[in-house]
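All protein chains but one are shown in place.
Let's turn to chain A:
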């Protein structure tokens, strides 16, 4: 191939790639470089950025609210990932193995996921209301303390967010598990049940091992989504009360767009990016080491 045709080929290939590349570079990759740069400047909106090197990272690590937001993020992610994964696994396995109207059940479990999060947050906020909300009323009717005020107390507010998040997202991970289950050859279960294996034994010996790649995928997706939760926090608690539900994403949002500290919000954003990268990395390494992909 002479250099002229190769040039033409590069050119026409480039034309096809250009629109996507321009957008992805401008709004996704270049900003990643910019945010790293911004993090080295002390910069409040409207003022002139001042070079401060890495000192903003030091300040973040000395700030109690930042540590608290890290801790809250980890609790939230852990609870949502563990709770959501177990629930969706159980639902998927039960649905898949012997029930009528699978399609209907599946569509209904998935329903909350397609509804606008702000709308579903609204109804949960109503259910979470102190005294008049249905949850407190049920507790009162059962003779308990019917004035919990779920979103009014920091720890309960975090729990409320966790419940809401699992509620709207488990249908999604259930779909992933069900897709994974189609890869299990049904003969394995049939053979096992002929041999007199109980349902639990079949699950432990057949279903679960063959589902490990799916489980890993679900855990990764769940972790990344939970780390990036924002809408429900904004709609349900606004990071409160007493910053009790200020996760890292909410912390970045508030620092940048309520206090307009662009520099330190950028530093927090860099830490957020590194954390997500590390977590995904760890999960893949762990998977390579411990999981045998069934073939």
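One rule holds in what follows: a residue touches a chain if its C-beta (ideal position, glycine included) is under 8 Å from a C-beta of that chain, and two chains touch if they have at least 3 such contacts; residues count from 1.
The working rule: contacts and distances are computed from a predicted model.
Here one chain is missing from view; checked against "NADH dehydrogenase subunit M", "tRNA 2-thiouridine synthesizing protein A", "ABC transporter permease" or "Fructose transport system ATP-binding protein", UniProt names that protein "ABC transporter permease". Contact with the chain not shown here comes from a single listed residue; of A:90, A:159 or A:210, that residue is A:90. Within the full complex, the residue among A:66, A:150 or A:262 touching the omitted chain is A:262.
Residues of chain A that touch the chain left out of the display are 6, 9-10, 12-17, 19-32, 34-35, 38, 87, 90-91, 94-95, 98-99, 103, 105-112, 114-120, 122-124, 126-127, 129, 132, 134, 137, 140-141, 167, 171-172, 175-176, 178-179, 199, 217, 221, 224-225, 227-228, 230-231, 234-235, 249, 252-253, 256-257, 262, 265-266, 269-270, 272-273, 276-277, 280.
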